[in-house]
Every structure is written in C-alpha cells, then in structure tokens.
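Only one protein chain is missing from this complex, and each of the others stays in its spot.
By written order: A and B. Residues from 1 in each chain.
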Amino acid sequence: MTAAIQVNQISFGYGPQKPVLRQIDFAVEPGTFLAVAGPNGAGKSTLIQIMAGILRPQSGAVLLEGRNLHSYGVREQAQRIALVRQEFVPAFGFSVIETVLMARTPYYGQWGFESQEDRDLVAKALELTDTARFASRALGSLSSGERQRVFIARALAQNTPILLLDEPTSFLDLKYQAGIYDLLKSIQADMAVTVIAVTHDINLASQYCDEALLLYPLTEDSSGSTDGSGPGRPAQFRIGRTAEIFAPEEIQRAFGVHVFSGRVGTERFILPLGARAKDANPPTLRT
Amino acid sequence: MAKWWLLAAATTLWMAGGYALVRSPAPERVAGPRSSARARIVSLAPNLTEILFALGLEANVVGVTQHSDYPPAAQNKPKVGTFWQPSIEAVIATRPDLVVTEAFEQQRDLARRLQRIGYRSLVVEVETIDSLFRAIATIGDATGVSLQANALCANMEMEIARVRAHTHPRRAPKVLWVVQREPLRVAGRDTFINEMIELAGGENAIGPTLHVYPAIGAEQVIAAKADVIIEPAMLPGTVDQQHRQALSYWSRFENVPAVTAGRIYVIDGDVVSRLSPRLPEGIRTIARCLRPSEFRE
Partner (left out) sequence: MQPLTPRILLFRTVVATVLLLAIMLACALVGPQDISLKAAVSGPRDGATPGLDYEILMRVRIPRVLLAAMVGAALASSGVVFQALLRNPLADPYILGISSGAGLGAILAVIGGLSWTLWGRSPIAVFAFLGALGTVWLVWGIGRITGKYQVTGLLLAGVVVNAFFSAMIMFLVSIAKGQQLYATIFWLMGNMAEEDLFVLWVGGGSILAGLVALFFLGPQLNIISVGHQDARSIGVPVERVELAAFAISAFITAVAVSLSGLIGFVGLIVPHAVRLLFGPDHRQLLPLSGLAGAMFLVVADTIARMVVAPAQLPVGVVTAMIGGPFFLFLLIRHSRKVYWPT
C-alpha cells in the first residue's frame, strides 16, 4: 500500500545558523492517526508546516501519492491536505457556517456562490463536529473549544484524505481535549482520513493515536555540524507504535525530566515529576 | 475564468466607444461676440470689473464677484460668488456672452469649464504693471472698444509719467511695505507693489527673496534700514486707528531710520491692493509718502 504522505530526508533551517530539522524521513500509511510529539523547539510545528506545503525544506521532499508536494498547484494541494491550526478570533465577524463554507471557495461557481454539493459537505462537517447548533453565531461569541471544532469543521469541509493539526488542544480544558480527540478518532475511523496531529499531551496521544513520531531538538550532540550527517550520528526522530515510542525511558531522555509511569488499561500514562513535586523520587519505575 | 475575459472585453469596448463618441464635445454656442452694445459680460475679479467700467462697459456688465466695490455702481450688480469661489451656476444664470477671468489656476480652470459647456471666456493675466496694460488692451479688443482701451492706457501712462517727473535721480528712499504685522510679512521684490514703489521713486528696503511676500524677523528689519514704512490699511475706514497701532508697534525698533524720523504711513489699502485703472492714483499715494513736501495736495 502506498503511503498517504511520505517525508523524504527533510532538512530545514530558519537561517544558515539556525537548523531545525535534519534528515527527517518517514512514511504514513493511509488511515493512520499519527501523533507528533517532542520538546519545545524540536521543530514539530515546522515539520507540520513543511508537510502542509507552507514551508519549503532546504533538502529532501514531501511526497504525496508519490509526487513532490510542491508539484501540486495550490488548489490541488488543498484537495488532498487540510490544515488546522490553533483557533483564533478573526478580525471580522463571520458566522460559523460562513467560516466553514469558506473551505469550498475553490469550488464556487462562476459568480462566486456555493453549490448544493458544497452546502451538503458543510452540513455534514458541522454535524460531525457538533457545531450545527450554533451555525449562525459569530466566531467571537463561542468558547475556545467550540471555535476549535469550527476550524476542524472547516478543514473537514475541504473533504481531504489527509488532515494535519498543529496543537489542536493546547489551551482547551479537559472536556474539550477529550472531545476534540474523540472527534479526530471518529474522523479517522468513519471517514478513513489520515490524521496527523502535533500534540503536547502524550497521554491523550497514547489513548487515541495508533502511531507516534517523537522529535528531538537539534543540539550539539545530535547534529554537531549543520550540513551533512555522519554515519554514527543518532537520528533526530523516532517513529513507531505509541506504546514503544512513549516508553518512559524514551520520554525521560527526550524531554530531560523525571517521569512517573503507570498503566491505565491497555495503554500507559506518564506524569512528569520535578524535584519539588509532592511525590518526587518515586520508589520504583513501574511499567 | 470566462468572467474575467468578459470583463476585459466589455471594458475595452466601453473605452473605445467613449473615445469614438464623446472625445470632443462641440460647444453649442456660436463663438462670435454680439455687438458690444448688447454683449453681456461677467467679471470674476474686482480689478477686472474696474477695467470694464473704466472702458465704458458698465451697462454690459451683468455679473461681478462679491468684493467688486469700485466704482460704487459695481456694488449693485448681481453677484456670482466670490473671487476665490465663483459659482458656475450663478455665472450661467446671467446668460453671459463673455466671461472675463484672471490667469491663475483656479480661475483658468473655471474658464475652461465654462468653455466646455459652451460659454466664451477670456483669461487675462494681471500680475505686473505691463500685463495690466496688455490686459486692458486685450479686453478692449474682445469687447470691441479698442479705441477706449488705447485711450485709457494712454491716460494712465501720462498720469504715471507726471508722478515720475517729480522723482529725482538722487537717492531713492528705502521703503518697507508691511502687509501684515503679526507675524511680520512684507512685500518682496517680485510683486507689483514693488513696481509701484519704484515708479513712485522709491526702492524696496528688502533685497531679493525666495518668497513673494516673505515673513521677516526683527534682525532683517534692522538690517534693512528702511527710510519709510508703509502699511496698507486692512479694512476701509480704519486708517487712523491702524496708524496709532502702527506707531506703537514700530516704536520698539529704535534703530530704524523710518522710526526715528517718524515716517510711518498707513494708507488706504484699496488703491494699492489690486492692479486696476486706479494705478496712477496708487503710485501717487506712495509718492506722497516718500516726498510729502512735493505732493502736497
């Protein structure tokens, strides 16, 4: 089965002295729910933006159905990849349904209006994200969680096989975090969409995602020099099933913090414990 | 993207159509003047009004601007706005055969607009004394009273010559012409006032300046060493009052010859504020300030 999206030896830096990603290389099978995790500054957002075609890597390429991402036109790309970033209140007071309808802009007719098919797609997206009940309200009048779901609905209305999300739950409370991940899981399961989400929340990712990509920041140890790589240099990333990637030792090494780990059911949970935490220095590392 | 091509095509057609159809609108009126006896004339500047009256065309004038106050009969003529803001509607309402305007951009633009609508307009430049005589001649030609125009010019030249005859080749007094006291602004060398001063036998105390009516400071006043200070009165009937204020203002400049000699004059602003047939009178007024003993009247 060909990969839905393939990242081939991507290297990227924001300037000659600021390398961020070095030779990232992985493939995502269609219908997978992949979590992208790692410490701050590791380059998770950068990686997602490269995969969405917003940034161009200095070397390597993103392949979509075997073709270089940048060989697709803007519209073709939008038919295959949808990106959801952190919710915000736009400068102008568009309503929920107006915002979601905007996803269909490339498909509008001659005079700039949507067709019935567009309206149906939008209705389905609203229903899936449970946002239909405030379809006529302005975005500014919603809570952050509701707004984030609207942005997801807009991405869904694009009707793409791949959905990329950049920290969709960072500032949301527990209820909304679970809600968003439930939604993403149902999108993956019911619509056979490949979902790739950058997340800070390892525990939620363990519960919902099939695979995980752990990204390490480029430091003197792992990069040494900014250009080529030597054979013995460790990779900047690890990818695999969530259970193995989110193993406590890996997490400790990647994030540089002491963790306490336990088992919920089929999956583990991980809790960072600093030196001043009440239960610091747990007696054993249980798995 | 059919709609873009459609738009481009429609726009091109529109512009081409416009160029073909409406490029040069023909004025509806016949260009020739009626006989001068019945020509209806509108004047858009007070000095142009004076010229028209001086040429004997009083009966023909059917519209003037707000401050056309000389001769007094002019005040009774219908008003068509102000010098700075003539009303094109009011002008048209007088059904003129000829509209006379001055040459600076504002009025020139109005003349063009009237021309486009189909009214005959005449633009004359009245910036210098020479141009004043030319303007009188031009207006005379346009209105069919060239004889009167020549006579008027000859008369004016004679009067001016009479004043000049009384000027002596000896040192011309230095004149500081103050148009505004606070802030202090004077008439520079590039003005018709300067020409009048020289014809009256004086010399501008201020040297050549960039500005036409420069603002000057106390230092320059002292450096200029004016022999005579002349201020035109702001408003009619305030000559005495302004003279008192002037005396008290200038008393602080103790080193200026004009102040020590007490030769500060406030004159009626009317005859020196515009270039008109009253020019000789204006020059004579100035000459009287420069050599009071010779022009006692």
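The definition used in the following text is that contacts are C-beta pairs under 8 Å (C-beta built on N, C-alpha and C of every residue); 3 or more make two chains touch, one makes a residue touch a chain.
In this text, all values refer to a predicted model and were calculated from it rather than measured experimentally.
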item: Identified contact with the non-displayed chain, of A:95, A:144 or A:203; value: A:95
item: Contacting the left-out chain in the complete assembly, out of B:92, B:137, B:172 or B:223; value: B:92
item: Given A:7, A:28 or A:52, the one touching the chain that is not displayed; value: A:52
item: Missing-partner contacts on chain B, residue numbers; value: 3-4, 7, 10-11, 14-15, 18, 21-25, 28-29, 79-82, 84-85, 87-90, 92-93, 95, 104-106, 109, 112-113, 116-118, 210-213
item: For chain A, residues in touch with the removed chain; value: 52, 54, 74-75, 77-79, 81-83, 85, 88, 90-95, 97-99, 101-103, 105-106, 108, 111-113, 136, 154, 158
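In this section, only the chains that are shown with their structure count from here on.
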item: Cα-centroid distance, chain A relative to chain B, in whole angstrom; value: 78
